[in-house]
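Okay, here's the structure, questions in a sec.
Missing here: one protein chain of the complex. Every other protein chain is in place.
Let's turn to chain A:
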Amino acid sequence: MPVPRCSGPCGGARPAALRRPRTGGAVCRTCFCSAFEAEVLSTLQTGRLLPPGAVVAVGASGGKDSTVLAHVLQVLDARHALGLDLRLVAVDEGIGGYRDAALAAVRRQAARWQLPLTVVAYAELFGGWTMDEVARRAAQEPGRARACCTFCGVLRRRALEEGAQRVGATHIVTGHNADDMAETVLMNFLRGDAGRLARGGTLGSPGEGGALPRCRPLQFASQKEIVLYAHFQELDYFSEECVYAPEAFRGHVRDLLKALEAARPSVVLDLVHSAERLALAPAARPPPPGACIRCGALASRSLCQACALLDGLNRGRPRLAIGKGRKGLGEEGEREGCTSKTRGRPTLAGAIQAF
(Lines give C-alpha, C1' and ligand atoms only; values in the text may rest on other atoms or scores of the structure.)
Protein backbone atom coordinates (compact mmCIF):
# COMPACT_ATOMS: atom_id res chain seq x y z
CA MET A 1 0.00 0.00 0.00
CA PRO A 2 1.49 3.38 -0.94
CA VAL A 3 1.99 5.81 1.92
CA PRO A 4 -0.62 8.58 1.61
CA ARG A 5 0.31 12.24 1.97
CA CYS A 6 -0.51 14.06 5.19
CA SER A 7 -4.02 15.48 5.20
CA GLY A 8 -3.16 17.86 8.03
CA PRO A 9 -2.26 21.56 8.09
CA CYS A 10 1.06 20.92 6.32
CA GLY A 11 -1.09 20.38 3.25
CA GLY A 12 0.53 17.14 2.19
CA ALA A 13 4.05 18.53 2.28
CA ARG A 14 5.07 15.42 4.21
CA PRO A 15 4.06 11.78 3.91
CA ALA A 16 1.58 10.58 6.53
CA ALA A 17 3.10 8.72 9.44
CA LEU A 18 -0.06 7.43 11.10
CA ARG A 19 -3.80 7.17 10.89
CA ARG A 20 -5.12 9.24 13.77
CA PRO A 21 -7.31 7.04 16.00
CA ARG A 22 -9.62 9.93 16.81
CA THR A 23 -10.35 11.10 13.29
CA GLY A 24 -9.20 8.27 11.07
CA GLY A 25 -7.30 10.86 9.03
CA ALA A 26 -3.79 10.16 7.73
CA VAL A 27 -1.39 12.71 9.19
CA CYS A 28 2.32 13.27 9.48
CA ARG A 29 4.16 13.16 12.77
CA THR A 30 4.43 16.93 13.07
CA CYS A 31 0.77 17.58 12.33
CA PHE A 32 -0.33 14.87 14.75
CA CYS A 33 1.80 16.18 17.59
CA SER A 34 0.74 19.77 17.09
CA ALA A 35 -2.94 18.75 16.93
CA PHE A 36 -2.54 16.74 20.14
CA GLU A 37 -0.86 19.67 21.87
CA ALA A 38 -3.47 22.12 20.56
CA GLU A 39 -6.20 19.96 22.03
CA VAL A 40 -4.62 19.87 25.46
CA LEU A 41 -4.16 23.64 25.27
CA SER A 42 -7.82 24.02 24.36
CA THR A 43 -8.81 21.87 27.35
CA LEU A 44 -6.72 24.09 29.62
CA GLN A 45 -8.10 27.30 28.14
CA THR A 46 -11.79 26.46 27.83
CA GLY A 47 -11.78 25.09 31.37
CA ARG A 48 -9.57 27.94 32.64
CA LEU A 49 -7.73 25.21 34.51
CA LEU A 50 -4.34 26.77 35.24
CA PRO A 51 -4.07 30.55 35.66
CA PRO A 52 -0.79 32.36 34.95
CA GLY A 53 1.53 32.12 37.93
CA ALA A 54 0.13 28.78 39.07
CA VAL A 55 2.55 26.50 40.87
CA VAL A 56 1.56 23.17 39.37
CA ALA A 57 2.26 19.83 41.03
CA VAL A 58 2.26 17.17 38.32
CA GLY A 59 1.40 13.77 39.76
CA ALA A 60 4.20 11.74 38.19
CA SER A 61 4.04 7.96 38.21
CA GLY A 62 6.61 7.27 35.54
CA GLY A 63 3.83 5.83 33.33
CA LYS A 64 2.79 7.07 29.89
CA ASP A 65 -0.07 9.34 30.99
CA SER A 66 1.80 11.44 33.51
CA THR A 67 4.91 11.45 31.32
CA VAL A 68 2.99 12.84 28.37
CA LEU A 69 1.19 15.28 30.66
CA ALA A 70 4.40 16.73 32.09
CA HIS A 71 5.98 16.94 28.63
CA VAL A 72 2.98 18.63 26.98
CA LEU A 73 2.60 21.13 29.81
CA GLN A 74 6.24 22.06 29.51
CA VAL A 75 6.01 22.44 25.74
CA LEU A 76 2.83 24.52 25.94
CA ASP A 77 4.18 26.67 28.76
CA ALA A 78 7.28 27.51 26.76
CA ARG A 79 5.43 28.07 23.48
CA HIS A 80 2.48 30.07 24.75
CA ALA A 81 4.01 31.71 27.84
CA LEU A 82 1.36 30.25 30.14
CA GLY A 83 3.36 31.32 33.19
CA LEU A 84 3.30 27.91 34.84
CA ASP A 85 5.74 26.78 37.49
CA LEU A 86 5.87 22.99 37.07
CA ARG A 87 6.97 20.56 39.78
CA LEU A 88 6.93 16.79 39.70
CA VAL A 89 5.50 14.97 42.69
CA ALA A 90 5.94 11.20 42.75
CA VAL A 91 4.35 8.84 45.23
CA ASP A 92 6.29 5.84 46.50
CA GLU A 93 3.56 3.31 47.28
CA GLY A 94 6.03 0.77 48.58
CA ILE A 95 5.35 -1.94 46.02
CA GLY A 96 8.43 -4.14 45.86
CA GLY A 97 9.97 -4.76 42.47
CA TYR A 98 7.63 -2.33 40.68
CA ARG A 99 8.14 0.96 42.39
CA ASP A 100 11.90 1.16 42.03
CA ALA A 101 11.79 0.96 38.24
CA ALA A 102 8.89 3.43 38.05
CA LEU A 103 10.64 5.93 40.33
CA ALA A 104 13.83 5.56 38.32
CA ALA A 105 11.87 6.58 35.22
CA VAL A 106 10.49 9.64 37.03
CA ARG A 107 14.03 10.62 38.10
CA ARG A 108 15.28 10.38 34.52
CA GLN A 109 12.40 12.56 33.36
CA ALA A 110 13.04 15.17 36.03
CA ALA A 111 16.68 15.32 34.97
CA ARG A 112 15.86 15.53 31.26
CA TRP A 113 13.30 18.30 31.68
CA GLN A 114 15.12 19.97 34.56
CA LEU A 115 12.05 19.97 36.75
CA PRO A 116 12.20 19.73 40.56
CA LEU A 117 11.08 16.35 41.86
CA THR A 118 9.65 15.47 45.26
CA VAL A 119 8.93 11.90 46.35
CA VAL A 120 6.46 11.16 49.14
CA ALA A 121 6.18 7.63 50.51
CA TYR A 122 3.15 5.80 51.90
CA ALA A 123 5.32 4.37 54.66
CA GLU A 124 6.25 7.83 55.86
CA LEU A 125 2.74 9.33 55.56
CA PHE A 126 0.60 6.46 56.76
CA GLY A 127 2.33 5.25 59.88
CA GLY A 128 4.52 2.65 58.31
CA TRP A 129 1.99 1.11 55.96
CA THR A 130 3.36 0.27 52.52
CA MET A 131 1.08 -0.93 49.76
CA ASP A 132 2.63 -4.40 50.02
CA GLU A 133 1.70 -4.56 53.70
CA VAL A 134 -1.79 -3.24 53.02
CA ALA A 135 -2.24 -5.97 50.41
CA ARG A 136 -0.95 -8.65 52.77
CA ARG A 137 -3.30 -7.44 55.49
CA ALA A 138 -6.31 -7.23 53.14
CA ALA A 139 -5.69 -10.80 52.02
CA GLN A 140 -5.97 -11.98 55.64
CA GLU A 141 -9.48 -10.60 55.97
CA PRO A 142 -11.69 -12.20 53.38
CA GLY A 143 -14.68 -10.20 54.61
CA ARG A 144 -13.01 -6.97 53.64
CA ALA A 145 -11.33 -8.30 50.56
CA ARG A 146 -11.67 -5.22 48.43
CA ALA A 147 -9.25 -4.86 45.62
CA CYS A 148 -5.88 -3.40 46.42
CA CYS A 149 -6.35 -0.87 43.65
CA THR A 150 -9.24 0.67 45.54
CA PHE A 151 -7.11 1.07 48.67
CA CYS A 152 -4.21 2.31 46.65
CA GLY A 153 -6.36 4.86 44.85
CA VAL A 154 -7.53 6.37 48.13
CA LEU A 155 -4.04 6.50 49.59
CA ARG A 156 -2.37 7.82 46.46
CA ARG A 157 -4.85 10.65 46.19
CA ARG A 158 -4.04 11.61 49.73
CA ALA A 159 -0.29 11.25 49.30
CA LEU A 160 -0.31 13.43 46.19
CA GLU A 161 -2.15 16.15 48.08
CA GLU A 162 0.45 15.95 50.82
CA GLY A 163 3.34 16.11 48.36
CA ALA A 164 1.80 19.04 46.48
CA GLN A 165 1.32 21.00 49.70
CA ARG A 166 4.95 20.36 50.61
CA VAL A 167 6.27 21.83 47.35
CA GLY A 168 4.05 24.89 47.75
CA ALA A 169 1.81 24.03 44.80
CA THR A 170 -1.37 25.96 44.05
CA HIS A 171 -2.76 23.36 41.65
CA ILE A 172 -2.55 19.60 41.12
CA VAL A 173 -2.72 18.01 37.69
CA THR A 174 -3.08 14.30 37.08
CA GLY A 175 -2.72 12.21 33.95
CA HIS A 176 -6.21 10.71 33.86
CA ASN A 177 -7.21 10.25 30.25
CA ALA A 178 -10.46 9.83 28.34
CA ASP A 179 -10.35 6.04 28.70
CA ASP A 180 -10.19 6.37 32.49
CA MET A 181 -13.17 8.72 32.42
CA ALA A 182 -15.19 6.45 30.14
CA GLU A 183 -14.44 3.42 32.30
CA THR A 184 -15.45 5.30 35.41
CA VAL A 185 -18.82 6.49 34.12
CA LEU A 186 -19.69 2.94 33.03
CA MET A 187 -18.64 1.56 36.42
CA ASN A 188 -20.60 4.17 38.32
CA PHE A 189 -23.80 3.23 36.50
CA LEU A 190 -23.25 -0.49 36.96
CA ARG A 191 -22.60 0.03 40.65
CA GLY A 192 -25.45 2.47 41.08
CA ASP A 193 -23.15 5.17 42.40
CA ALA A 194 -25.35 8.20 41.73
CA GLY A 195 -23.26 10.40 44.00
CA ARG A 196 -20.17 9.92 41.88
CA LEU A 197 -22.15 10.33 38.70
CA ALA A 198 -23.41 13.67 39.97
CA ARG A 199 -19.88 14.84 40.73
CA GLY A 200 -18.15 13.30 37.74
CA GLY A 201 -17.89 14.75 34.31
CA THR A 202 -16.17 17.94 35.28
CA LEU A 203 -12.60 18.65 34.47
CA GLY A 204 -11.59 18.43 38.08
CA SER A 205 -12.44 19.59 41.55
CA PRO A 206 -12.30 23.22 42.51
CA GLY A 207 -10.50 22.53 45.77
CA GLU A 208 -12.84 22.79 48.71
CA GLY A 209 -11.94 23.26 52.32
CA GLY A 210 -8.25 23.95 51.85
CA ALA A 211 -7.61 21.10 49.43
CA LEU A 212 -5.77 22.12 46.29
CA PRO A 213 -7.78 22.38 43.07
CA ARG A 214 -7.20 19.40 40.83
CA CYS A 215 -7.60 18.98 37.11
CA ARG A 216 -7.10 16.46 34.35
CA PRO A 217 -5.76 18.19 31.22
CA LEU A 218 -5.66 14.88 29.30
CA GLN A 219 -9.30 14.12 29.98
CA PHE A 220 -10.15 14.28 26.28
CA ALA A 221 -7.12 12.44 25.02
CA SER A 222 -7.55 8.75 24.40
CA GLN A 223 -5.06 6.21 25.61
CA LYS A 224 -4.12 5.27 22.06
CA GLU A 225 -3.26 8.84 21.13
CA ILE A 226 -1.25 9.27 24.32
CA VAL A 227 0.82 6.21 23.45
CA LEU A 228 1.32 7.50 19.90
CA TYR A 229 2.33 10.95 21.12
CA ALA A 230 4.84 9.45 23.56
CA HIS A 231 6.22 7.34 20.72
CA PHE A 232 6.71 10.28 18.36
CA GLN A 233 8.23 12.46 21.07
CA GLU A 234 10.51 9.57 22.05
CA LEU A 235 9.47 9.91 25.65
CA ASP A 236 11.07 7.57 28.12
CA TYR A 237 8.44 6.04 30.35
CA PHE A 238 7.84 2.98 32.47
CA SER A 239 5.29 0.74 30.83
CA GLU A 240 4.92 -2.20 33.15
CA GLU A 241 1.56 -3.00 34.70
CA CYS A 242 1.27 -2.70 38.45
CA VAL A 243 1.83 -6.03 40.22
CA TYR A 244 -1.63 -5.74 41.76
CA ALA A 245 -4.19 -6.70 39.12
CA PRO A 246 -7.18 -4.37 38.81
CA GLU A 247 -10.39 -5.35 40.48
CA ALA A 248 -12.27 -8.05 38.53
CA PHE A 249 -15.20 -5.74 37.91
CA ARG A 250 -13.07 -3.01 36.43
CA GLY A 251 -11.46 -5.67 34.28
CA HIS A 252 -14.86 -6.56 32.79
CA VAL A 253 -15.60 -2.93 32.06
CA ARG A 254 -12.18 -2.44 30.48
CA ASP A 255 -12.81 -5.38 28.16
CA LEU A 256 -16.22 -4.00 27.26
CA LEU A 257 -14.72 -0.63 26.42
CA LYS A 258 -12.18 -2.28 24.11
CA ALA A 259 -14.93 -4.16 22.29
CA LEU A 260 -17.04 -1.01 22.01
CA GLU A 261 -14.08 0.89 20.63
CA ALA A 262 -13.62 -1.73 17.94
CA ALA A 263 -17.25 -1.23 16.89
CA ARG A 264 -17.10 2.57 17.10
CA PRO A 265 -13.71 4.27 17.47
CA SER A 266 -15.14 7.45 19.02
CA VAL A 267 -16.89 5.63 21.87
CA VAL A 268 -14.44 6.74 24.56
CA LEU A 269 -15.01 10.39 23.78
CA ASP A 270 -18.74 9.80 23.42
CA LEU A 271 -18.82 8.38 26.95
CA VAL A 272 -16.88 11.37 28.24
CA HIS A 273 -19.43 13.63 26.58
CA SER A 274 -22.25 11.66 28.19
CA ALA A 275 -20.61 11.94 31.59
CA GLU A 276 -20.29 15.70 31.18
CA ARG A 277 -23.97 16.01 30.37
CA LEU A 278 -25.64 13.78 32.96
CA ALA A 279 -28.30 15.53 35.01
CA LEU A 280 -29.01 13.98 38.39
CA ALA A 281 -31.77 14.80 40.82
CA PRO A 282 -30.58 17.03 43.68
CA ALA A 283 -31.40 14.22 46.12
CA ALA A 284 -28.87 12.01 44.38
CA ARG A 285 -26.09 14.45 45.18
CA PRO A 286 -24.24 13.63 48.35
CA PRO A 287 -24.59 15.94 51.35
CA PRO A 288 -21.93 18.63 51.65
CA PRO A 289 -18.90 17.03 53.19
CA GLY A 290 -17.78 17.75 56.73
CA ALA A 291 -14.32 17.33 58.16
CA CYS A 292 -12.68 14.04 59.10
CA ILE A 293 -12.62 13.80 62.89
CA ARG A 294 -9.12 12.44 62.78
CA CYS A 295 -7.17 14.41 60.21
CA GLY A 296 -9.51 17.22 59.26
CA ALA A 297 -9.73 16.33 55.58
CA LEU A 298 -13.05 16.66 53.79
CA ALA A 299 -15.19 13.66 54.62
CA SER A 300 -18.75 12.63 53.93
CA ARG A 301 -18.66 10.44 57.02
CA SER A 302 -16.98 10.93 60.36
CA LEU A 303 -13.71 9.63 58.98
CA CYS A 304 -12.27 10.50 55.61
CA GLN A 305 -11.67 7.60 53.24
CA ALA A 306 -7.96 7.40 53.95
CA CYS A 307 -8.42 7.43 57.74
CA ALA A 308 -11.28 4.93 57.55
CA LEU A 309 -9.11 2.64 55.50
CA LEU A 310 -6.17 2.91 57.86
CA ASP A 311 -8.55 2.51 60.78
CA GLY A 312 -9.73 -0.79 59.36
CA LEU A 313 -6.18 -1.95 58.79
CA ASN A 314 -5.03 -0.91 62.24
CA ARG A 315 -7.91 -2.57 64.03
CA GLY A 316 -6.65 -5.29 66.34
CA ARG A 317 -3.10 -4.08 65.99
CA PRO A 318 -1.03 -1.73 68.01
CA ARG A 319 -1.91 1.76 66.87
CA LEU A 320 0.68 3.02 64.53
CA ALA A 321 -0.10 6.65 63.93
CA ILE A 322 -2.56 9.07 62.43
CA GLY A 323 -4.85 10.39 65.11
CA LYS A 324 -6.58 9.28 68.28
CA GLY A 325 -10.28 8.76 67.58
CA ARG A 326 -11.61 5.24 67.44
CA LYS A 327 -14.61 5.13 65.19
CA GLY A 328 -15.77 2.49 62.83
CA LEU A 329 -16.57 2.93 59.20
CA GLY A 330 -19.68 4.83 58.37
CA GLU A 331 -20.52 6.24 61.77
CA GLU A 332 -22.19 9.56 61.28
CA GLY A 333 -22.86 12.27 63.73
CA GLU A 334 -20.44 12.70 66.55
CA ARG A 335 -18.04 15.39 65.62
CA GLU A 336 -16.46 15.92 69.00
CA GLY A 337 -13.12 14.97 67.57
CA CYS A 338 -13.30 17.71 64.99
CA THR A 339 -10.73 19.86 66.67
CA SER A 340 -8.16 17.16 67.16
CA LYS A 341 -6.23 17.78 64.05
CA THR A 342 -3.15 15.69 64.12
CA ARG A 343 -1.50 17.69 61.41
CA GLY A 344 -0.72 21.34 61.58
CA ARG A 345 -2.66 22.24 58.49
CA PRO A 346 -6.42 22.51 58.32
CA THR A 347 -7.52 20.01 55.72
CA LEU A 348 -6.48 17.57 53.09
CA ALA A 349 -8.06 16.39 49.91
CA GLY A 350 -11.79 15.82 49.45
CA ALA A 351 -12.63 12.36 50.58
CA ILE A 352 -14.50 10.79 47.71
CA GLN A 353 -13.82 12.05 44.27
CA ALA A 354 -14.45 10.43 40.98
CA PHE A 355 -10.97 9.06 41.12
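The working rule: a contact is a pair of C-beta atoms (placed from the backbone, for glycine too) under 8 Å apart; a residue touches a chain by one contact, two chains touch by 3 or more; residues count from 1.
Basically, contacts and distances are computed from a predicted model.
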{"item": "Choices \"28S ribosomal protein S18b, mitochondrial\", \"Cytoplasmic tRNA 2-thiolation protein 2\", \"COP9 signalosome complex subunit 6\" or \"DNA-directed RNA polymerase III subunit RPC3\" - which one is the UniProt name of the chain not shown", "value": "\"Cytoplasmic tRNA 2-thiolation protein 2\""}
{"item": "Selected from A:79, A:191 or A:231 as touching the chain missing from the view", "value": "A:191"}
{"item": "Residue in contact with the excluded chain [from A:13, A:78, A:139 or A:280]", "value": "A:280"}
{"item": "Chain not shown: contacting residue from A:68, A:120, A:271 or A:313", "value": "A:271"}
{"item": "For chain A, residues in touch with the removed chain", "value": "7-9, 22-23, 25, 31, 35, 38-39, 42-43, 46-47, 185-186, 189-194, 197, 201, 203, 219-220, 252, 256, 259-260, 262-264, 266-267, 269-281, 283-284"}
